[in-house]
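With one protein chain withheld, the remaining protein chains of the complex are depicted in position.
For clarity, chains are labelled A, B and C in written order, and residue numbers in each chain start from 1.
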Amino acid sequence: MKQKLRMGMVGGGIGAFIGGVHRMAAALDGEIELVCGAFSSDPEKSKASGAQLGIVPERAYGSFEEMIKKEKKLRPDKRMQFVSIVTPNHVHFAPAKMALENGFHVICDKPLAFSLKEAQTLEKVVQKTGMLFALTHNYTGYPMVKQARQMIRHGELGAIRKIVVEYPQGWLSTHLEASGQKQAAWRTDPQRSGIAGAMGDIGTHAENLAEYITGLKITELCADISTFVPGRLLDDDGNVLLHFENGAKGILHASQISAGEENDLNIRVYGEKGGLQWRQMEPNTLVVKWLDKPTQLYRTGVGALYPEAQAHTRIPAGHPEGYLEAFANIYRNFALCIRARLEGKTPDPVYMDYPTVQDGIRGMQFIERVIESGKSAKKWIKF
Amino acid sequence: MKQKLRMGMVGGGIGAFIGGVHRMAAALDGEIELVCGAFSSDPEKSKASGAQLGIVPERAYGSFEEMIKKEKKLRPDKRMQFVSIVTPNHVHFAPAKMALENGFHVICDKPLAFSLKEAQTLEKVVQKTGMLFALTHNYTGYPMVKQARQMIRHGELGAIRKIVVEYPQGWLSTHLEASGQKQAAWRTDPQRSGIAGAMGDIGTHAENLAEYITGLKITELCADISTFVPGRLLDDDGNVLLHFENGAKGILHASQISAGEENDLNIRVYGEKGGLQWRQMEPNTLVVKWLDKPTQLYRTGVGALYPEAQAHTRIPAGHPEGYLEAFANIYRNFALCIRARLEGKTPDPVYMDYPTVQDGIRGMQFIERVIESGKSAKKWIKF
Amino acid sequence: MKQKLRMGMVGGGIGAFIGGVHRMAAALDGEIELVCGAFSSDPEKSKASGAQLGIVPERAYGSFEEMIKKEKKLRPDKRMQFVSIVTPNHVHFAPAKMALENGFHVICDKPLAFSLKEAQTLEKVVQKTGMLFALTHNYTGYPMVKQARQMIRHGELGAIRKIVVEYPQGWLSTHLEASGQKQAAWRTDPQRSGIAGAMGDIGTHAENLAEYITGLKITELCADISTFVPGRLLDDDGNVLLHFENGAKGILHASQISAGEENDLNIRVYGEKGGLQWRQMEPNTLVVKWLDKPTQLYRTGVGALYPEAQAHTRIPAGHPEGYLEAFANIYRNFALCIRARLEGKTPDPVYMDYPTVQDGIRGMQFIERVIESGKSAKKWIKF
Partner (left out) sequence: MKQKLRMGMVGGGIGAFIGGVHRMAAALDGEIELVCGAFSSDPEKSKASGAQLGIVPERAYGSFEEMIKKEKKLRPDKRMQFVSIVTPNHVHFAPAKMALENGFHVICDKPLAFSLKEAQTLEKVVQKTGMLFALTHNYTGYPMVKQARQMIRHGELGAIRKIVVEYPQGWLSTHLEASGQKQAAWRTDPQRSGIAGAMGDIGTHAENLAEYITGLKITELCADISTFVPGRLLDDDGNVLLHFENGAKGILHASQISAGEENDLNIRVYGEKGGLQWRQMEPNTLVVKWLDKPTQLYRTGVGALYPEAQAHTRIPAGHPEGYLEAFANIYRNFALCIRARLEGKTPDPVYMDYPTVQDGIRGMQFIERVIESGKSAKKWIKF
């Protein structure tokens, strides 16, 4: 009889947004069971959250340190097997490091850390401990993103020339953080978010998506970084020119003041033979355009997709799969890799596909370089 | 500490499609736990399926009769609290009836039964036992469907005049059942599906959606029912004219030979003041059109939606919610209503919203009338 | 030096809608020159309209009879060569007949006549006189409609099974004719429109489009015809089941009370191998769907289209061509055929493509049958 993998959570108490997302994503496939958590830095709140989530009181801990120590002492077949970290950016590093060093695998929200330096330290901890580490750049979990990546990898578009990746949102068009709205408050606070606002929160998703789909690394960038809302402490908009390793050129822009936009992450990639376009808000369609042939709409579940795309679809064509399903793909793949390790097997390569600590390092480099470029009179900054 | 509700399942063994959907839908919100099942009429297969699903061997039963009997004997705090029935149509009635009569709530896939007669019997069992009964007309679980219903209910479109509801699919364009494909095989088999093919499988969803959104009952219909694929035993296409109780006119067409269509359930409703349009394949947008004013795009999570729409959304605007989330809304509401009953409370009315045995009766009536009309030279058949 | 063809117009004075459309369509390609007209039944208004249109006063006639008689007496290289009839339905027959019998080719707005009987008489006049006659079912002038027709004709979709053609408008949702609005007034007046309202005005376009694209004739129909707006004298909505000659089934619905709809003529055709979809409001895209292959977007001017499509495009891909260009294709083809006759040549077959008096007969039959069916308790009425 198959046993569910046991997960502990750091953060994600009542009222948090991303904690609930992680829990739904972890629950969807019946592979993972939430068994404990340090849901809040306030022990009372952590207990209350645990009770709502069906966690026995003694495993709703008052701090991540307590959770890691106490869980470690439980019987191997009882204790948590991995930790999910869903706190604001400034509380990623410490629990991740401690969990890894105490023999727990870690899945962590993005960006990886508060600073590039923290991120680099964490990378070393991952290497030293040999534990598995996943970063929830969840947008790469969509089947059509994987189809796009494989089409480019197999040369269907020819050499890549141009990449346009966008992430417009409008929810911070007003000084929302002044109202005490929790999501706005920490994301615009340098003490909790780090040196970047929009560029860290969503710019890194755009950067990650561009590198994931194209398989190309950004080599240098030129950024115009702005804060439009008076009183705001971090950037809320950025426009960036990109150079990629193979000579491709690109544009990345991310914004939280694009009034009326919801969460419109999208990418276009143009090669010598064709181009493709994917939009997160209609994620089950991949538009592929050709020189002098009809445009094609690749659709989740329709026809001969690459195995990497097919493996990340749960239901038949025309039954829309969304954000939670893509997020769940990260959790499911991470779980399958943990399970394979427990069983001493090599995971099926199509599932060995989730963002890692190296992706996290790229993201932190992006944040530091893009903010540096925004302040610089020099045109190009090496990535 | 909150306890999950305990669910037993009838059907849904390895290789089934809809069983997996029900399990994911039940798991998503952390409200429900699968504790037992009669996953197949073959006891070996049921055990094997149970093992894969993490069910202890003694609760993977060889038949639904065994499951109901044995679970009833377990301690109240251990035994299943409701049964989920995910078998083909001809195995809905017997397990539903037995479960209800033994004190278990039931959630059942659609259509309600093999025949209208069975359905009417079941309705009486539900009334007599007083147990809760839900039918998974899952498309009514989408937030924008609920918004549409409320807009019409509050008179925003004025009196309704015209309704066009469509459900085109193309997956049965060839004689797929001859290949042994499991989904095609039972759906086109009169012994397992009943008197209707496409009209039962998807036509009933269209009928249910039209009545749910408009709040109007169909009073008579005129149908043109076809079987296009040679060798097929049931209908694979139907075009139907509809009359509604208030004088509104309508069209319903459903097809499984609309080559190239995925699962394009959609509806348009026109009233005196405006019209609306919703498509299942882009479920987070509700298009509302007005006389001489700009068209509006209502979007899941954006702006001042009706509470009934808002309550069925899990994540912020622009993070697409799909089929599983809508399906999960049926399970979540059903779970909340069971929980309220256990606690002696009245559920919040916005969650007392899932299809019932009465909806199932309407569906079975639709099937019988539409097939009758298809064979009749008379123009209008009373519903 | 090429000479422009000389056109006379009946109807289309100041304030008319369709007259201006015909003039722009005729002018676009520099093939046709408006030289005279009987723009109104009121001689003063006709003169005033002529002056605005740059017509010399002596050729702005007070009646079509006067125009035909006087023009006939002019030198052959001066007089009009064909007549364009843009009056309401009840004034199609008389000027068309007289023009044809006096040696003038005729291009006429649809529907062909006030009644089927008139239409049949006109057909005989066309045959007897041997003059050219075009009917402006302008929607068949779009390049992507021609591409659709050719794809079906060449068997790309396999045998046709199902056709859904729709023509929803919303502009008559209120009792607009009571306000004196000119377009509404004559279209809802049985004295000027004939026995049908919406079914004649736009239903015939839908019928024509379906037969043009599929190459199949409607053989019988079953109609539900309604008048929703109190006080209106003719139908404003109709839902129709169709049978086609090869066994294909269809739905046609047309409406002028679909509140919020503009002019959304559209068609879907499904064959054994694939389906296609075209919408007049986005006319440069033809969606083609396949069993288990990516959907294709054929676009005006892109790739290897059929010559019949290519020949009706004026500008490069991505430069949208609209309603007037499609309308102009009817005029251009008609002009090329007149010119070929003048030069004793056979026109290039790709341009021998405009709706004829036979299409007009089909349209009038449709009107009579659909209204008959709407009143009948019999299910099927032979077309």
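The definition used in the following text is that a contact is a pair of C-beta atoms (placed from the backbone, for glycine too) under 8 Å apart; a residue touches a chain by one contact, two chains touch by 3 or more.
For clarity, every value in this text was computed on a predicted model and none was experimentally measured.
Of A:Tyr167, A:Tyr270 or A:Tyr323, it is A:Tyr270 that touches the chain left out of the display. Within the set A:Ser46, A:Ser258, A:Thr300 or A:Thr313, the residue that contacts the chain not displayed is A:Ser258. Within the full complex, the residue among A:Gln3, A:Thr346 or A:Ser376 touching the omitted chain is A:Ser376.
For subunit C, the list of residues touching the undisplayed chain reads 1-4, 17, 20-21, 23-24, 27-30, 34, 50-57, 169, 171, 261-264, 280-284, 299, 301-302, 314-325.
Interface residues of subunit B facing the missing partner chain: 288, 292-299, 302-304. Residues of subunit A in contact with the chain left out of this view: 157, 161-162, 164, 166, 168, 170, 173-174, 222, 224, 226, 228, 237, 239, 241, 243, 249-251, 253, 255, 257-261, 268, 270-275, 288-291, 295, 376-380.
Heads up, the rule we're going with is that only the chains that are shown with their structure count from here on.
The distance from the centre of subunit A to the centre of subunit B, each centre being the mean of the chain's C-alpha atoms, comes to 34 Å.
The multi-chain contact residues of subunit C, meaning those touching 2 or more other chains, are 288, 290, 295.
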